[in-house]
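Left out: one protein chain. Kept in place: all the others.
Let's turn to subunit A:
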């Protein structure tokens, strides 16, 4: 509860600071301080210090999992603001408002990590999405940015419509919005089980809709355009924190359903959920990885790579056990941190194609070295956080008998992903060229990015250092 209210209040404070503070450079410092405050408040909440006592009537349920994810999301946003705050200033004239919108997105993220009814799920997703439509179109003079905003809006509102249809069907079947559903008797006296077909249809619609939000194939087609068109700094935010939040929403919903009436036990309506998720995973991995191989621009490659990574995170949805939940948190952290680093370096580059990175190791050795670590982490090479993240995901599937082929598919596509991540490394180290950056990077940026790379290696060697917070 602390984080939800504080993030909204921080947004309002930020909004007023744009009235009272003249200097544009101050905004990112204010935002960083407010994010630190938000992180502190959330950690306090984890240890039982509640600032607000509000009876939510069971609509929000705060648990360790949610708090921990909030901390990851807020800390990632803090790192993101510290590293790329300078570039956010360059997007347009309304600098403070961009930070405001980021805070409102965080408010949506914190709701999504703690919702307990479908109403809060809907509100969370909308609070998260509407500021993002604006951020996508933030570069007002840029045609691409405008178009990306339009496409994002159309696809986003379409998926909202599908999700709402799913919610009504579930409501029709069970008479409640509670995600831990206990079917109620209808007044016609029929037992609720009659409506289980309705409920399955509703859940499939929910799956499609959240699949849109996390860009799982075959609902991914908006992703490359939107990520490519929107300003680089906001692509970074969308592809990392927001996507991870989508997965948290996804796993909370289906985890609750598997406990209660039965994603697992719904066999008599003929829906094989495991198979459905397996198909989603395989198509996402296939489309994300294979298309990423053919990209010429690093920004577009990262868009497809985010689809491919979403495929890996979907493994958690497939297996829905404890390993999967832990693994998803680790994956969210590893993926967010690495992608933030790559995007932070990318927005500094003049040329976003692979050729633009040629010879970066000569001109900017620090950036090239850290970028290598981030790319290795995304590819899942040992000693980086990405390795253990992928390991947890595949281990969770191993616990489900009869799906060994899915693990093999996962490993094969992880190997494919190495190709396009290493293309960047190859360009930076083994090709001659004059990789130019738009402006001289500051010392602070270099320190920040080295710390980020250090974090990734730390989580790669000691993944328990992150996860033990989860158990403490």
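The rule is short, and it goes like this: a contact is a pair of C-beta atoms (placed from the backbone, for glycine too) under 8 Å apart; a residue touches a chain by one contact, two chains touch by 3 or more; residues count from 1.
Note that in this section contacts and distances are computed from a predicted model.
Peer 1: So which of "Aminomethyltransferase", "Probable membrane transporter protein", "NADH-quinone oxidoreductase subunit K" or "Sarcosine oxidase subunit beta" is the UniProt name of the chain that got left out?
Peer 2: "NADH-quinone oxidoreductase subunit K"
Peer 1: Tell me which residue among A:228, A:255 or A:326 touches the hidden chain in the full complex.
Peer 2: Reading the full complex, the residue touching the unseen chain is A:228.
Peer 1: Please pick, from A:37, A:61 or A:165, the residue that touches the omitted chain in the full complex.
Peer 2: Per the contact definition at the top, the residue touching the missing chain is A:165.
Peer 1: Can you work out which residue in A:157, A:283, A:363 or A:400 touches the chain that's missing from view?
Peer 2: Checking the options A:157, A:283, A:363 or A:400, the one contacting the hidden chain is A:157.
Peer 1: Give the residue, chosen from A:149, A:203 or A:337, that touches the chain omitted from the document.
Peer 2: Residue touching the absent chain, from the options given: A:149.
Peer 1: Which one, A:133, A:237 or A:374, makes contact with the chain that was left out?
Peer 2: A:133
Peer 1: Using the document's contact rule, name the residues of subunit A that touch the chain not shown here.
Peer 2: On the side of subunit A, residues 119, 122-123, 126, 130, 133-134, 137, 140-141, 143-144, 146-151, 153-154, 157-158, 160-161, 164-165, 167-169, 171-172, 175-177, 184, 186-188, 221, 225, 228-229 touch the unshown chain.
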